[in-house]
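The other protein chains are all here in position, but one chain of the complex has been omitted.
Moving on to chain A:
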């Protein structure tokens, strides 16, 4: 029987310490792996001043839950948390949190990487960057698609 993942799409920031504490409170788990994605100050050679995330409400949550379900099918996991922000975020702000717990580290590392690779190519989020050149939609990267394909082999 697979566990229920915690999947949240929200505009407000999240607290990594709180999310870690919720993930880490089960003594059967020997491993907790967290990933946090942040807004950085450059992309493709242009400066970036802030980032706006748009999404497809309803479909986003359903895709994220399906990805978590696939991770539970592939690895012996206990807890899975996926939090993704939408709206406008400034430089250095947190965008996405992925947390995975398991009895052993290998499963936790692998599942966390699988989730971020698939989220980047399957979940309906779009980034709009503001910078000195004006607003620019972020182009999808072939390298992200290849990273996601790696898990299908």
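To be clear about the criterion, a residue touches a chain if its C-beta (ideal position, glycine included) is under 8 Å from a C-beta of that chain, and two chains touch if they have at least 3 such contacts; residues count from 1.
Rule of thumb we're sticking to: contacts and distances are computed from a predicted model.
J.: Using the UniProt record as the reference, specify the protein name of the hidden chain from among "Glycosyltransferase", "Heme exporter protein C", "Molybdopterin synthase sulfur carrier subunit" or "4Fe-4S dicluster domain-containing protein".
T.: "Molybdopterin synthase sulfur carrier subunit"
J.: Taking the full complex into account, what residues of chain A touch the chain not shown?
T.: 37, 53-56, 58-59, 62-63, 84, 95-96, 116, 119-128, 137-140, 144
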